[in-house]
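One structure below.
For this view, one protein chain was removed and the others were kept in their places.
Up next, chain A:
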Amino acid sequence: MAEPGGDPGRLPSEGSEPGGESHRPQQLEAGAASEYQEGAEETSYKQHVPDINFSQIYALGQDSHQAQEVSVYQTYPLGTQEPRGAYQTYGGHDRYQAYEREHGPYLPHEPGYGLYQPGYGPYDDLTPDPEQRMLACQNAKAYLLKSSVTSGLNLYDHLVNVLTKILDEQPTDPVDIFENISKDLKAAQFQKKMDTLRDEHEILPSFESAEMRRNLFLKSDGGDEEREEELGGIGLNRDETYLIFLALKKLVSVQPVQTCRFWGRILGREKNYIIAEVQYSEGEEEEETEEEEVIDEGDKRMDLVEDEDEEKEKSEPPKSTYKPPPVIPKEENGTGANKYVYFVCNEPGEPWVKLPPVTPAQIVCARKIKKFFTGRLDAPIVSFPPFPGNEANYLRAQIARISAGTHVSPLGYYRFAEEEGDEDEEGGGGRDDYEENPDFEPLSAFEMVESLSTWVHHVPSILKQGRCVWFNPLQKTEEEEGEEEEEEKEEVPDELQQEIGPPLLTPLSEDEGIQNIPAWTASLSPKLTPQYAVAILQSNRWPGAYAFACGTKFGNIYFGWGQKYSLGNHTPALPPPVQPEYPDGPEIREATDPTVEEELAFKAAQEQKALEGMEGEEEEEEEELEDGEEEDEEDD
């Protein structure tokens, strides 16, 4: 190490050499210098202050390493943000350090530069010779300060950061998560370095939905909450319930509806559906049905015209005798399966979309397929048998099936209207209406749970045909020709049987179970306070359908995937067997055409036969002629 006090003559005024890396200080001991040189060479290429001549600083004694630190420190633009004083606690065992720290070695651009000359400090002549240990410390620190070529960090700064973070945050057992903290800090450093673009403020999708929900609040006021549901354990959490309630209110204000009720929630693969059941006040739906009829008639006219043209143009190929089975018309809006109109949306706050009315063909097909909903109403349903419609129709069909199967009410809540038709009428037409019973006396929840006969269905069940009221497809044949009518009757006598479903308001005890599982599971909740208890029915045929009753109030709700429970595995319908070909017979068997030679030979053979027949006659004629000639010769 250089002598203490150094040579006063060797001051910076001696002349500085830019980039002192090549300058080998002669006055230093070789061994000591080499290590410094390495550190200096590594870092000196980043030097911005060529005026500081390392060699001179070495000569000047113990403050040299401080100056080096400062210059090195300067080379990191982002570097550590700690003030210089912070890391200079290193080597704090030397009291002279403390003194010098306050003024700090000055750099050329700082105003204090040149005032305090190293080596002229008040205690410099008293400084003991820095031992080997000090040198080793300085070497070690220089090594730590070496920056990595790949990342631009150095270990010294990194450790400082890690320790600072740990001391700031004071986690428990920091030694266990030490590596993670280290990794996180490194990652953080990189982010700051490379991001020269300004981050666009992220527009989270949550903001949009929050806005929608806020709009709900702006328009309406508070309302009731369904306490029974919460007691029973069904139902969404309170926030969601409230939002849905507000959304329903909005729907009511937009559409002219008589009653509106939250039907339930169906889960889907991408999005869920929230469904509202609405009953229109009369007179509102007629417009739509007219539109549909107009469209149908227009189509029919088009078909007729086309048929006529075709007949004129071509000679008719034999017409097939296949007649498609008659289309069963859907039920009128407001009756049967279409009694209620359903609106859906994906999240409360979104606009409600009306579902189209359901047709029997869709219900029949929905019974055969099993598909999850995706959450988009226009998604196609790919299945076999092919579903006539898209997801909106499938959803509507499932809603109809669920309603028909699981909407129940306590016994006596509804009763039949006073007027009744004959029981002989087809379909029991007089029993479609029911009304609330003003004399309804609620049973206790305990009784409701004990036996299933205290609950009744109040929605007509859907027949196999797909409708609630049986439709005789043969009634249509009156429009067609009489002959065809006879043919049909001969071919399909069995379908004339009327389908009858269980009459309205049948108790649940007559519901069929699936094998040994009853159709409904009843429970009481909460169990410990029976006087406030709510009776809850869970359907086993449609998992997710709940019915609850408490006193005079009752409700039906559905939360689930929209699928029926089936015990065995679902076996999709197989495609129909391939149509057989026309049977092979001799009349259609092809034979090869005879060749020309064969034809000639055949002709020749035929002629020969004819000739033979004729020759027989000719011979007789010739014999007669010959006899005639001989007679002529004798006369001469």
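Here, contacts are C-beta pairs under 8 Å (C-beta built on N, C-alpha and C of every residue); 3 or more make two chains touch, one makes a residue touch a chain; residues count from 1.
Operating definition for what follows: contacts and distances are computed from a predicted model.
The listed options are "Radial spoke head protein 9 homolog", "Origin recognition complex subunit 3", "AP complex subunit sigma" or "DDB1- and CUL4-associated factor 13", and the UniProt record of the chain not shown names that protein "Radial spoke head protein 9 homolog". The chain omitted from view is touched by exactly one of A:Lys146, A:Lys249, A:Lys271 or A:Arg367, namely A:Lys271.
Per the touch definition above, the residue from A:Leu159, A:Ile177 or A:Val327 contacting the chain not shown is A:Ile177. If you put the hidden chain back, the residue from A:Pro326, A:Pro388, A:Pro507 or A:Pro543 that touches it is A:Pro543. Counting over the whole complex, chain A has residues 171, 176-177, 180-181, 184, 204-210, 213, 230-237, 239-240, 264-265, 267-272, 347, 370-372, 515, 517-518, 521, 523, 525-529, 538, 540, 543-544, 557, 559-561, 563, 566-570, 572 touching the chain that is not drawn.
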